[in-house]
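Shown here: the complex without one of its protein chains, the others still in place.
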Amino acid sequence: MKKMWAFGLTAVLSISLLAGCGGGGNGNGKAASSPDDGGKASGSSPAGSAAAGDSGSGSSGGAKKFAIVFKNTGNPYGEKMMEGFKKAIEEKGGEAILKAPDQPTAEAQIQMIEELISQKVDSIAIAGNDPDALQPALKKAMNAGIKVLSLDSAVNAQSRLVHVNQADPERIGRTLIQGVSEMIGGEGEIAILSATSQATNQNTWIEWMKKELEDAKYSKIKLVKVAYGDDLRDKSVSETEALLKSYPNLKGIIAPTTVGIAAAGKVLTDKGLKGKVMLTGLGLPSEMAEYIESGVCPWMYLWNPIDVGYLAGYAAEALVGGELAGKTGEKFSAGTLGEKEVVADGDGTQIMLGDPFKFDSSNIAEWKAVY
Amino acid sequence: MKNRGRIALASETAETAETVAAGGASAAAPKRSASANIAKFRELGLLAFIVLLSAGVQLRNPSFLTWENINDIATNTAILSILAVGMMLVIVTRGIDLSIGATLALSGMIAALTVKQYPGANPALALLIGVGIGLACGAVLGFLVSKVRILPIIATLGMMNVFRGLTFEASGGKWVSAHQMPDSFKAIATGKLLGVNHLILIAVVIYLVAYFFVNHTRTGRQVYAVGSNPESAAISGIRTGRILGLVYTVMGGLSGLAGVLWVSKFASAQGDTASGYELSVIAACVLGGVSIAGGSGKISGIVLGSVLLGILNNALPMIDVSPFWQNWIQGMIILVAVLVNALVKRGIDRNHLMRRRI
């Protein structure tokens, strides 16, 4: 009896390991977009490996491999971005590898970069969990001939060739202040509900919001507090409630993070503060549809994450194909997005997607089904 | 029911000893009761600490002790305290459950996917599905711990990964957002009965049932017996395996329930829901005096433990401290609370010893 058990368990263990391989195969299959599976076939042949071994710069027999590493898995915004990246790569006949660690840490991303270097991919596009901590790993990748670009959350200029920027941080910051000012009639107390105190994107946007507030026309608007909900539902709710109680005269909340704005929308709805406290920020249309339709959040902004990924896909193709080196002034064609230009960004370069898109009651119904 | 008193339990023995000691003191000196009654209430230090903390916060922000804010604290703490009940039972049997955050996410996600598919369905169905999935997850753990005899920390650490993975697989990386959930579902967490939020009512009912269960049923007492001494429990005829299986299943069921409440409260179901929440729940239990070594832990203790954590989560944003100091303050408060509680207990114990000598 016990022996049977032992046997059965060993069998289950081996099966689960094999299932792991199966899962791996699937994952790869899903990633390997070329319909004939050419990438994989040629990859396993000696010739293919040799060609890939050639730092991926020469024209190998199989499809080129383009990797994207997002911040963490299960993030709706990131899933859409990876979807757009894959679409672009498929349009050009390449093989897309989609990766994301289970926790949003730089340590996990370093390990993924090492895995990608081992696989001799041609390009890595990364949404960094930390702008500086990935530098040694990404430099190692670039030394191995891999074209590195960042998207969404930039890594520093030394560890990338170019950054794909969803929208100008200055425009985001200023637009949000202009929006909230319009909502509250240019007068009253406002607060910001951000992600973590470490989040670089949010911190840059908040800097620009503060700069915009220095303008004399906002003299009657007072920013009372920047709260951090750490992108956790429960903490964002507690922080929002605390804002409402500590500042009873609060007129507006800006939440430049998708988790924070949804949590704030829920609190304002439950407390019946629609029309009394205005909410705007950056949110996912599907998550915010409820609150935009009800008027709790009259309008908000975001870019299309699918387009961000799509643009990064085309930029990666252009970098590998040699049409792009990441220098200011270069131009390349980005599929349905038309022609894009590389512009300067501090001591690095970037490609701008465009202005943030405004979602309000007139267009939310159409977008909530998309992402 | 008849012979529940027959099983001697660590926590109860300790209390009996105290009562006896106090009784002895009363024989010597007539003024008994007050100090003896206080001594019986072992969470005294914690309660005093909570009162002081609240007073301090109130001084800094007068809107702290308002009806609305207390209501908010209670609502936000309800889910945590529901989970603490199950966790207490698990820890009393010398176990631990690290998988509850993942179980919560899995049952919440599947309940949300169901109501998204069938918006007309009765919200009670969603609750049933959530609890059912939680019970199933808990039963798997109970089987691994009691029948296969895997250490709880490993079994639950392993299954935590599995349940979390299944949540991602079930949702396909997608998420369920507010507009896809019918109002009836969202009303589970926002609705009120006699002016009290459903979440609070559910938590209170669970606490009453749990209080009755651990103090007045034979099975409940057996849970403690298994925890204080598994060998003697087994020898005295308690089916320890069944008890272990039961506590993990109950924990799973409560996690499942909490999952539905969570998703309904925040009107959003995602793959990473409540990631790391298990640590908060364990903290609430240990703060409330539940001993990791097993065998002791009281309902009144975990109420206080959950309340302290709930107050911390609510008060720190309200007293307007720098976000960079919040972690430190929270950690120090937890440390000081457990140290104060330990010292108060020591003082009481020493008192008893001195009295005994007389």
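Lettered A and B in written order, each chain numbered from 1.
Operating definition for what follows: a contact is a pair of C-beta atoms (placed from the backbone, for glycine too) under 8 Å apart; a residue touches a chain by one contact, two chains touch by 3 or more.
The rule is simple: contacts and distances are computed from a predicted model.
Q: What protein name does the UniProt record of the undisplayed chain give, "2-oxoisovalerate dehydrogenase subunit beta", "Molybdopterin synthase sulfur carrier subunit", "Cytochrome d ubiquinol oxidase subunit I" or "Autoinducer 2 import system permease protein LsrD"?
A: In UniProt, the chain excluded from the picture bears the name "Autoinducer 2 import system permease protein LsrD".
Q: Of B:A283, B:I302, B:M318 or B:I348, which residue touches the hidden chain?
A: Spelled out, the listed residue whose C-beta touches the missing chain is B:A283.
Q: Which residue, B:V148, B:A187, B:V209 or B:M354, contacts the hidden chain when the whole complex is considered?
A: From the options B:V148, B:A187, B:V209 or B:M354, the contact with the absent chain belongs to B:V148.
Q: Which chain B residues touch the hidden chain?
A: 98, 144, 148-151, 153-155, 157-162, 164-169, 271, 279, 282-283, 286-287, 291-293, 324-332, 334-335, 338-339, 342, 345-346
Q: Residue by residue, what part of chain A touches the chain that was omitted?
A: Missing-chain contacts on chain A: residues 2-3, 5-6, 9-10, 12-14, 16-21, 23-25, 27-28, 31, 43-44, 49, 72-74, 97-103, 105-107, 110-112, 114-115, 117-120, 130-137, 140, 196-198, 203.
Keep in mind that, in the parts below, only the chains that are shown with their structure count from here on.
Q: Chain A to chain B: how many Å between their CA centres?
A: 36
Q: Report the residues of chain B in contact with chain A in the complex, numbered from low to high.
A: 61, 63, 66, 68-69, 72, 76, 164, 167-168, 171, 173-175, 177-180, 190, 262, 266-268, 270-273, 313-314, 317-318, 320, 323-324
Q: Using the touch rule from the top, collect the residues of chain A that touch chain B in their complex.
A: 72-76, 79, 102, 197, 225, 227-228, 233-235, 237-239, 241-243, 245-246, 248, 262-263, 265-266, 270, 284, 286-287, 289-291, 293, 368
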